[in-house]
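Heads up, one of the protein chains got dropped from this complex, but the rest are sitting where they should.
We call the chains A and B, going by the order they appear; numbering starts again at 1 in every chain.
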Amino acid sequence: MSMTRRGVLALPALAVLPAVANAAGTVRIGYIEPLTGNAAAAGKSIQQGVGLLVDIINTPHPDLAPLPLAAGAGLPKLGGAKVDVVWADNQGNPSVGQSDALRLITQDQVVALCGAYQSNITLTASAVAERYGIPFLTGESVAANLTERGYKWFFRTTPFGPDFGNLYLDFLAYAAKAGHKTDKIAIVHEDTDYGTSVAGSITQAASKRGIKIAQDIAYNANGTDVSPQVLQLKNGQPDVVIFISYTSDAILYMKTFKTLGYRPPIVIGDDSGFSDPSFVASVGDIAQGVLNRSAFVAGRPDSLTYKMNALFKKTTGRDLDDTTARSMQGFLVLCDAINRAGSTKPDAIREALAATDMPANELMIGYKGVKFNQQGQNVLAYSLMIQLQGKDYVPVWPLNAATAKLELPFKGWA
Amino acid sequence: MRIAPGSLAAAVVLVLLAVVPALTGNPFYQHIAALVVLAAISASAWNVIGGYAGQVSFGHAVYFGTGAYASLLVFDKLGLPPIAGAPLGVLASFVLSIVIGLPSFRLRGHYFSMATIAVAALAQVLVTNWGFVGGAIGLMGPASPRSIADLLFRSALPYYAMFLVVLAILLACTWLMQRGRTGFYLRALGSGEQAAESLGVPVRRYKLYALLMSGAFTSLAGSLYAVFVGFIDPNSGFGILVSVNMVVMSALGGAGTLFGPLAGAIILVPLEEITNAWLGGSGTGSAYVAYGIVIMIIARFAPGGLAQLWHLLAWGRRRAA
Partner (left out) sequence: MILLQLVIDGLLLGAVYALFSSGLTLIWGMMNVVNFAHGDFVMVAMYVAFFAFTLLKIGPALFVPLAAVVLFLLGVAVYYGLVRHVMRGPMLAQIISTFGLALFLRYSALWAFSANFVSLPDNLVGGTFQFGEVRVSAAQLLAGITALVLTLGMHLLLTRTDLGSRMLAVSEDRSAAALVGIRPDPMQALAWGLGGASAGVAGALIALFFYVSPEVGNSFTLLAFVTVCLGGFGSVPGALLAGLAIGVIQSFSAYWIGPSTKDVVVFALFVLLLWIRPQGLLGRA
């Protein structure tokens, strides 16, 4: 893994160099993630995943063949220049993210930025990038407003809010056809911008189809007790409960379900908390049958995704989770664009990004491809429904990507 | 009031420290300088009620958040440049000071502090659940400048200049206040509230004056923050860390002194930025560990803050605690 930190006070001289001049043979990319604070576990996981990618790019990995830049060492169109990532901690604070972006651009002379996990931090950090004319690519932030600002330098590879709403509703329509009742939908979401914006997207998608959400329960993510919320659910008796939660709350809800003896017929967890490895480790055995969305599934042993998962597992001891995989894919797209540009000039990189047209077989994730529209959003982004069966999440829908049969109703605990 | 030579020297040093980064031409240092002055505004505003009047408020974020939200609301709803919301924020802060401050002044010591924490926490929860002001998602400022009034600059220098002007006005007002009758009464009630009252000092009225001024400038700081960062949400506006930072900065520099909060800001803001730059990327939280240790050391060895240390150096004599 190659991670470098820069001492601010030691480099006043570099400040006067134009943003283009990198040390010969290295291309520096800035990565802003939460490395402390509530989301630190996710940030660290992304740090590990991206470190793995840097190694794959900089040294030959012919066995990963269709993956861009894996075959050789470094970026071929830049004379084999190595990629170097400079990490910054956003501390869960939009103002810190803003400072990080500025420091990475002006002090560390990065040619592009990635990050920043929390959508509101991606907002402020990418605003700095836009002002300085530096490309900013997010592989993981999902708020809709990020691509509604008319920015030229902002790109997003991950599916976002509205996509998830449609995914769940399409899935539920399928479940209804298969004979499961799905009329009453309850959304339980944590009350920061993540939970609120995704809940809003789902509600909007539902109303476009004439479906009204039966219960909308917002809760404080740092709460110590969720029994009242579970009691509200028990009372309302919804057919479907959709959770939009971080890890600790997701764990708490599953435990409380068991304590209060409540099993809703269909339980969907929106990525994040439910995808965190500690979720499966802590409450996997009492949350059997919980549904989730993911763009990443390890898949067949000869597939690229399987190999990436194996590499990640070797380094970290855990399976690759959806959020980390999405961020990694974004980073890969950026490096590929820099390579295609054949230059570290921001304009060239931006043009290369805008022209990206990566086919599905070159991806380490389940998107249909990578192609950006006018707003910088990847229109070929894609997710599947996965279900916790045993110790793993397995894809169950759409049927052509499923490797296991959908098991309803929700089993919970033995 | 004569200005003691030590204080004059302190003022000169601080002014120099404040101005020099702007001259380096390094955008990142300029950004830090702007952050320092912005933090100094909040801390100095807090100092009026917390330092001079001795009412330790841990909920000043309620004013900061009000100012920030006022700015971004007028942009979001009316399409006006965010800075136009600043007077609105100040007006709202006056109302808050009267509605919340007056009843709270009956509380003494820790009880007062606790009430202020609860009020700010209350404000945070209310805003989080109020869709009209953006709820948990918060409010965005203009994505790109529509006119110069939007105050969206690429360089940090214009912000720095604006903040410096506001700080100068605040410090001038504070200086005038503390050398006048208000300052006299505040010092009296600081030494013993009941005694002061029995001597005829209109304690509640003067506490209110101090709070009105303190709240107004804190609200202004919030409005300026919203313009600078371009985003506000319940946590960055009303969160406990916002309040605590004001207190810590003021205390470390020397609460109840004119330049204490500025000194605190000059030390703490770059410290946070530098520890994040050096250690943050490792994700070990070591930046905060260092921050915590520094705070404990200063509290333990220089409880009067840097102002106390300065007095020691300047006059070689311990200031009465």
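Note that contacts are C-beta pairs under 8 Å (C-beta built on N, C-alpha and C of every residue); 3 or more make two chains touch, one makes a residue touch a chain.
These figures come from a predicted structure and were not determined experimentally.
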Task: Quick one: say which of B:70, B:115 or B:211 touches the chain that got left out.
output: B:115
Statement: Had the left-out chain been drawn, it would touch chain B at residues 50, 56, 103-104, 106-111, 113-115, 117-119, 121-122, 125-126, 128-129, 240, 244, 247-248, 251-252, 255, 284-289, 291-296, 298-300, 303-305, 321
Statement: Residues of chain A touching the missing chain are 36-38, 40-41, 43-44, 191, 217-220, 222-229, 231-232, 235, 247-248, 251-252, 255, 258-261, 276, 278, 282-283, 286
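To be clear about the criterion, only the chains that are shown with their structure count from here on.
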Task: Would you mind pulling out the distance in Å between where the CA atoms of chain A average out and where those of chain B do?
output: 36
Message: Can you tell me which positions in chain B touch chain A when the two form their complex?
response: 24-29, 31-32, 35, 125, 128-129, 135-138, 140, 143-144, 152, 154, 225, 229-231, 233, 235-236, 273-274, 276-283, 285, 287-288
- prompt: For chain A, which residues are in contact with chain B within the complex?
  reply: 3-9, 12, 15-16, 35-36, 40, 43-44, 47, 86-89, 91, 93-96, 98-100, 102-103, 106-107, 120, 123-124, 127, 130-132, 143, 145, 149-151, 191-193, 195-197, 218, 220
